[in-house]
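One protein chain omitted, others in place.
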Amino acid sequence: MNEELIIQTPGQGLIDITGKLVSLVNASECQHGLCTVFVTHTSASLTIQENADPSARRDLENWLNRLVPENDDLYSHTTEGADDMPAHIKAILTATSISIPVMNGRLGLGTWQGLYLWEHRRSAHRRRLLVHLGA
Amino acid sequence: MNEELIIQTPGQGLIDITGKLVSLVNASECQHGLCTVFVTHTSASLTIQENADPSARRDLENWLNRLVPENDDLYSHTTEGADDMPAHIKAILTATSISIPVMNGRLGLGTWQGLYLWEHRRSAHRRRLLVHLGA
Partner (left out) sequence: MNEELIIQTPGQGLIDITGKLVSLVNASECQHGLCTVFVTHTSASLTIQENADPSARRDLENWLNRLVPENDDLYSHTTEGADDMPAHIKAILTATSISIPVMNGRLGLGTWQGLYLWEHRRSAHRRRLLVHLGA
C-alpha cells in the first residue's frame, strides 16, 4: 500500500508526524510488515528524535544551524535565498527515507521516539511525503 | 518476518552486529528479499563501515566526538547528563534504519562492509533493534 501525506509546515523546524503515520498503519490493518516514509523534497528531511523534552529538539536545530549557517562565503548557489543552500546541506546530513518495522499491528517506534518532518526553509511550505506499507 | 534483537553495549563505541544479522537471514531461508534493521532509541544509531582495519572505526569515533563535543554552551538539554545531547545529535547525523538486499540467500554486504550499532552514551545500555525481512 502506498499513500501520500501532505504536511503544511510553518517554516523552519521539526514537525511531529508520528500520529499521522500511526493512523495510516492502524487503518491498513497490517499486522507485520515494514513502513517506509519518503520525503519528495531536497530542502526538507526526516529524523527520528526524542518525543519527550522539547529542549532536545531545540538544541538539535540550534546545533545544525550553527554547523550550516546562512551567508557562508563558500556558497555559489544563492539565487533561491540565503536559507536555500543550508537547507540542501541539512537535508543530506539527515534522512530522505526512514523504514520502521510494524509488529503486531503497531508501528515499531521506541517509547521515546517520534518521527519528525524537518522543514529547513524559513517560509511555510506544502510538503509531500510518500508512505509505503509492505508485508 | 520481524525479529527483535537485543544488544548489550559496554558504553560508547561501535559494536559489530553483522554476525547476528547474517544468522537471522540464514535461519529465515529467505533467498531474495530485503533486510531492514531499525534501532528503537534516539541516543544510539546504525552505520555500515569498514570491517578490516579497526583504526578506521577509531578515527570515525574521534572525529564525531570532536564535531559534537560534550559541554557545549549551546546545549540547554543537559539534565540527562553531559553525553546525552551529543548522543542525540550523533544519532541524527548517522542512521536509524538501514536496508540491505538479500541475494541468493546471502545478506548483500560488500566484502569490506560490517554493520555496526553505534552506542553514543558513555554507560552500558540494553539496546533493542527490530529486524524486518521481506520478499
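Residue numbering begins at 1 within each chain, and the chains themselves are lettered A and B in the order written.
Please note the rule applied: contacts are C-beta pairs under 8 Å (C-beta built on N, C-alpha and C of every residue); 3 or more make two chains touch, one makes a residue touch a chain.
Here the structure is a predicted model, which is why all the values come from computation and not from measurement.
**Student:** Looking at the full complex, which residue from A:8, A:23 or A:42 touches the chain that isn't shown here?
**Tutor:** A:42
**Student:** Would you write out the residues of chain A that touch the absent chain, in ascending order?
**Tutor:** Listed in rising order, the touching residues are 1-2, 36, 38, 40-42, 67-68, 72, 74-77, 79, 85, 88-89, 91-93, 95-97, 99, 128, 130-132, 134-135.
**Student:** For review purposes, identify every residue of chain B that touches the missing chain, sorted by number.
**Tutor:** The missing chain touches chain B at positions 32-34, 47-50, 53, 55-56, 58-60, 62-63, 66-67, 93-95, 98-103, 108-110, 112-113, 134-135.
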